[in-house]
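Could you have a look at this structure, given as structure tokens, before my questions?
One protein chain is absent from this view; the other protein chains keep their places.
Think of it as A, B and C in the order they're written, each chain with its own count starting at 1.
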Amino acid sequence: MSKSVFGNLFTVTTWGESHGKGIGAVVDGCPAGLPLSAEDIQKYLDRRRPGQSRYTTARKEGDQVEILSGVFEGMTTGTPISLLVPNLDQRSRDYGNIAYSYRPGHADYTFDQKYGFRDYRGGGRSSGRETIGRVAAGAIASKILKELGIVFCTYTKSIGPVTIETMDVDEIPNNPFYMPDAQAAKKAGEYLEKCMANHDSAGGIIECRINGVPAGLGDPVFGKLDAVLAQAVMSIGAVKAVEIGEGIRAASLNGSTDNDGFIVKNGEVIKTSNHAGGIMGGISDGSEIVLRAAVKPTSSISQPQQTITQTKENISLLVKGRHDPVIVPRAVVVVESMCALTLVDALFSNMSARMEHIRSFYKK
Amino acid sequence: MSKSVFGNLFTVTTWGESHGKGIGAVVDGCPAGLPLSAEDIQKYLDRRRPGQSRYTTARKEGDQVEILSGVFEGMTTGTPISLLVPNLDQRSRDYGNIAYSYRPGHADYTFDQKYGFRDYRGGGRSSGRETIGRVAAGAIASKILKELGIVFCTYTKSIGPVTIETMDVDEIPNNPFYMPDAQAAKKAGEYLEKCMANHDSAGGIIECRINGVPAGLGDPVFGKLDAVLAQAVMSIGAVKAVEIGEGIRAASLNGSTDNDGFIVKNGEVIKTSNHAGGIMGGISDGSEIVLRAAVKPTSSISQPQQTITQTKENISLLVKGRHDPVIVPRAVVVVESMCALTLVDALFSNMSARMEHIRSFYKK
Amino acid sequence: MSKSVFGNLFTVTTWGESHGKGIGAVVDGCPAGLPLSAEDIQKYLDRRRPGQSRYTTARKEGDQVEILSGVFEGMTTGTPISLLVPNLDQRSRDYGNIAYSYRPGHADYTFDQKYGFRDYRGGGRSSGRETIGRVAAGAIASKILKELGIVFCTYTKSIGPVTIETMDVDEIPNNPFYMPDAQAAKKAGEYLEKCMANHDSAGGIIECRINGVPAGLGDPVFGKLDAVLAQAVMSIGAVKAVEIGEGIRAASLNGSTDNDGFIVKNGEVIKTSNHAGGIMGGISDGSEIVLRAAVKPTSSISQPQQTITQTKENISLLVKGRHDPVIVPRAVVVVESMCALTLVDALFSNMSARMEHIRSFYKK
Partner (left out) sequence: MSKSVFGNLFTVTTWGESHGKGIGAVVDGCPAGLPLSAEDIQKYLDRRRPGQSRYTTARKEGDQVEILSGVFEGMTTGTPISLLVPNLDQRSRDYGNIAYSYRPGHADYTFDQKYGFRDYRGGGRSSGRETIGRVAAGAIASKILKELGIVFCTYTKSIGPVTIETMDVDEIPNNPFYMPDAQAAKKAGEYLEKCMANHDSAGGIIECRINGVPAGLGDPVFGKLDAVLAQAVMSIGAVKAVEIGEGIRAASLNGSTDNDGFIVKNGEVIKTSNHAGGIMGGISDGSEIVLRAAVKPTSSISQPQQTITQTKENISLLVKGRHDPVIVPRAVVVVESMCALTLVDALFSNMSARMEHIRSFYKK
């Protein structure tokens, strides 16, 4: 299976390098009859666009998406949807020692080890620009989910040592960090100013809460919903950990404090708690899905670092250019997109789980 | 793709329920010419066998593996290897209210929601016995890796609040918790005694360190080595979080403290640190791979819990029988097995990454 | 993806060698709630059993199937169904020069070329016994199809030069060749007597007609229904050609004679002909699906043949033992099984083809 394809029934294939002709995605298995326009997708791309505050790179990345196939008279046709975001900045330039040395924290060294050489312009395929394809496809997935009443609330939970203390959903789009806590956002800004003054960078934690997910999604044993979500989110460049529900904290709880009880109220099944984060035995239980991703600090920093060249010389490297002091805010929509892609695939796969459903479907 | 299959080139398909006729695995894509006997596999199965200490269930699970196909005259033939572990305990019994109510923390409710009914005997497919198939297949993967000089060191890092403080590899098999710290193991035992007295259970953290992995394994972007490892490990029943390298801690570091530098010493490339845990941009960098899995506390506890029946009645349920107060020690070999399966698949996939390698292979 | 797995949503993994411990199949993605017993499967296996006439090998192959998992209280549970057919005849014997030389028409040479050595006992994995796993899985697929009103009529169209001239469905089980023409069956018997007298073997053509298939199955472009059927059927050992509808004859027709017109009669859409064999643009059109498979003559013949040994000596080889003078009749149910597996997979995949269907499914 192509390692640039994600999903089984609703799939996305991505391609493209940072300074090549463009970034793209091919979405296959999208059902026919979904109203879809470039604007639907553009809204999501705009959430990851740089240059929105002094805490993201000032690079101009227009990132306008074009739909090349799979949509006719405003509706998806069931055939592959090809999405293209041309790279505006393709001019030749002097990449200097970047071309011949390995930036710490980046994939320069490992790409060379695997492939023998690499497209060194702006990180090539390992650039954060690669996530454009994910977000473009995720926008389509999100539109399907919305029609089914499945909605996301994704935000920055922490930046460096600053963690949110309140949960005000309306505040999320009001600050440059997508934090649901204005006070924490203020502190995060102050922390980042210090990082920038030190020519340093920060990481953080993104939390994704998904409501309206029907019980029953996920396919034991290797296709468990949490397993696929983990792959989806860990495949994002800077993510170093994925948690579901209590996550790591579960390891220090007891059965009596971690188990979620059930009660029936007015005929509705309700869990008395949600330590599991909405997934039990790899299958959604109908309650809120809660996932967290830990994002490492931006690798490119404007201070000298010890590294080596392709020809195995020891050097001190200073990565020039303007870089995001933190990529967490821009990665919020990327995490959400990967979760959306995972959920749509699980929804489709689940349709053939019961013989009674198949019988009634084909009696239509 | 079958959700009971893991891998792309070296694959395992697992099947079986807790109280059915047996548990099995079919390994396909195993290269011809690997010496293989049932004993090679039995050694790994014995590491997850219960009844080894007072901290694991006293149930007798003989778990003897039989090789049904794919091996001829002591060597693998390149055809599918079918592995069978018969269930010894299949007698009919009274499952009482377990059959009609949902145990908190278990997958009873979600299986019913997905499939409409379930095999309630001992948890059916969602039982921990399902991991027998993973370990049996992982044993074959581990044998391949060993031939290539890739070796594992997997152990319990913490149980409940007790975390290891020293790292003594020789100590790992000496205590019932597979902890590399005798002192911590003693404390963990004391902690578990308290849990058991309280009719409660505990969780913990498993750490897996892999040495000898060549640089270059992993396939961007969705087949990144860390992404596939995350899926592999999160697909294990009780795992709620997966970390690579610094993991969650990376979120609070700075670029200057998280980036790993490079130096050349005596012609060898060495990283000045390994915060990345051996994987950069989704590709192994040749240094030690470090992964952690957070395991939740055992769900079955001998105290009354609030839950509901299939017919939506509120009840208080007390799960009878002897259960592991902690499953972490027995899950150590399961985590290792899933990592081994992932690595062998990545090794095979990597063989066609460069045109020069393909040319030289087919000139043979 | 494992090359021993077929299908995407409804999948089968097969394993086993001719003289190993058994032959098996793991069916995954079977919906929960299908009534299933070993007898349901045994009926299909009995159709491929040898020893039913003087035109099939007299070898005793009991071929009793056992269900090891995935069925509880007579119903499928949605989890993997493991099927086992133990090999009765596993005793050691002298394989003589078969072990060291390459039988013409068999896969001995190519297995050695690929894997370096092979299980030479009875053809190992390349034996016709491998199809037991396909038929066992196909029986489950057929049971699902039957519930949806999809039925097969599969028969022998020709043996050697003898082709059917009439189409009497009731005659099919009445003769040892599964031919729908008693007269042709008689001639086929006479032809085979001559072959046997000459120590020679024959081939033939199998035709599979499928009725009740809803329009809309098949996924362009590489997952076209005819493309997947072709893979399914060509993967059967001795098949050398696959035709859909007019098949090869279409090449010599004209557009005016090959195109199928449409008419509406009493509100029903009917095709004025079915040269297409029920599939247009890779999607079923609701009319009868017609597929043919050409089966080569049995490779094992009791006359000396020119061949070589593993050590590259030229020899004359006479393959001893009793062999089917023709395998076509026993392959009828194998072709049907592969078509059944393909159709169930296509049915499930098709459930998410339209947004309107997804909306109504998840409103339940």
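Convention: a residue touches a chain if its C-beta (ideal position, glycine included) is under 8 Å from a C-beta of that chain, and two chains touch if they have at least 3 such contacts.
Fair warning: this is a prediction, and the values are worked out from it, not measured in the lab.
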Residue, one of C:V295, C:V335 or C:I358, that touches the chain absent here:
C:V295
Residue touching the undisplayed chain, where the options are C:D63, C:E130 or C:E171:
C:E130
Which is it among C:S4, C:T77 or C:N175 that touches the chain not included here?
C:S4
Of C:N211, C:S235 or C:S360, the residue in touch with the unshown chain:
C:S235
Thinking of the whole complex, not just what is shown, which of C:E66, C:D168, C:D258 or C:E288 touches the missing chain?
C:D258
What residue numbers in subunit A mark contact with the hidden partner chain?
1-5, 7-8, 11, 13-17, 20-22, 24, 26, 28-29, 32-33, 66, 68-70, 72, 75, 77-82, 114-119, 121, 124-125
Footprint of the hidden chain on subunit C, which residues?
1, 3-6, 8, 14, 102, 104-107, 109-111, 113-116, 125-126, 130, 158, 160-161, 195, 198, 200-205, 215-224, 226-235, 237, 240-256, 258-264, 267, 269, 272, 276-277, 279-286, 294-301, 303, 305-308, 312-314, 349-350, 353-354, 356
Residue positions on subunit B contacting the omitted chain are 1, 8-10, 29, 31-34, 76, 78-79, 144, 147-148, 214, 220, 347-349, 351-359, 361-362
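Note that in this section only the chains that are shown with their structure count from here on.
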Chains touching both subunit A and subunit B, listed by label
C
Between subunit A and subunit C, what distance separates the C-alpha centroids? Give it in angstrom.
44
Where subunit B touches two or more other chains, by residue
1, 3-5, 8, 14, 114-116, 125
